[in-house]
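If you scroll down you'll find the structure; I have some questions about it.
Note that one protein chain is taken out, while the other chains of the complex remain in position.
Now for chain A:
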């Protein structure tokens, strides 16, 4: 490392001022040091710490009596956790699919030289600027079984209209999907619109000269070239889904019962309010595992792609 630094230094600074040379060489490292230390401790150190806690029987305070995989066993025997996991499956799956579908559709529609495109785009995207807590509060009122959308439809003449998903344990998870799609689909639209604008226009012109219809052009040429955008959107959306915590807290507070819990809420409840630190840590590690399972293939393909360029 020293040799390397010295080489770089002699190339960069005129010889004859050795004192300054060494300071200049160290400066980048000194500047980066706080971030390096913080990242090593607060990202990797804490990850290991949580992993260690997940193998202990810690309850209200961390203790370091190791119990092997007991907490993980308890976790997967726990009905509330299994509900949270299956909710994550339903919520994540639908949220990602609907967001991708709406996002691609709206982006293609907006790409047809639309008048007032800027204004429409602004409207589609504004929910992304507000907090999930605000979104949850708003939709809690809209989906309210007695005064919300149900009442509006009845007054409009649909006497038998029933919409009580928010109080139905089997349907409440779909309320989370509705609110989350409302918040994030505009963002997916923005991603794809940026991607569409980056597609080589020569390629599109060539296809149109060959007599390809608009739909064929999109299907055969434009959409396939957006594969990287598609991939990024997928990763970001699954990331949002796995981390979802605030939306549940504000919209349903996990209820009725614990029927709309997501893993993040399970973790928070057990680690911070129910004095089950070991169990909470184990659930956090499972969440980390889910994120890594998505992230590692993505980073791998990104890095490989960069090397090919």
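Keep in mind that, in the parts below, a residue touches a chain if its C-beta (ideal position, glycine included) is under 8 Å from a C-beta of that chain, and two chains touch if they have at least 3 such contacts; residues count from 1.
By our rule, contacts and distances are computed from a predicted model.
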Name under which UniProt lists the unshown chain, selected from "Bacterial extracellular solute-binding protein", "GGDEF domain-containing protein", "Glutamyl-tRNA(Gln) amidotransferase subunit A" or "Carbohydrate ABC transporter membrane protein 2 (CUT1 family)": "Carbohydrate ABC transporter membrane protein 2 (CUT1 family)"
Selected from A:49, A:64 or A:158 as touching the chain missing from the view: A:49
Where the missing chain touches chain A, by residue: 1, 4-5, 8, 12-14, 17, 20, 23-24, 27-29, 31-32, 34-36, 38-39, 42-47, 49-50, 53, 62, 106, 109-110, 112, 114, 120, 122-135, 137-142, 144, 147-149, 151-152, 155, 182, 186-187, 190-191, 194-195, 228-229, 232-233, 236, 239, 242-243, 245-246, 249-250, 253, 263-264, 267-268, 271-272, 277, 280-281, 283-285, 287-288, 290-291, 295, 299, 302, 306
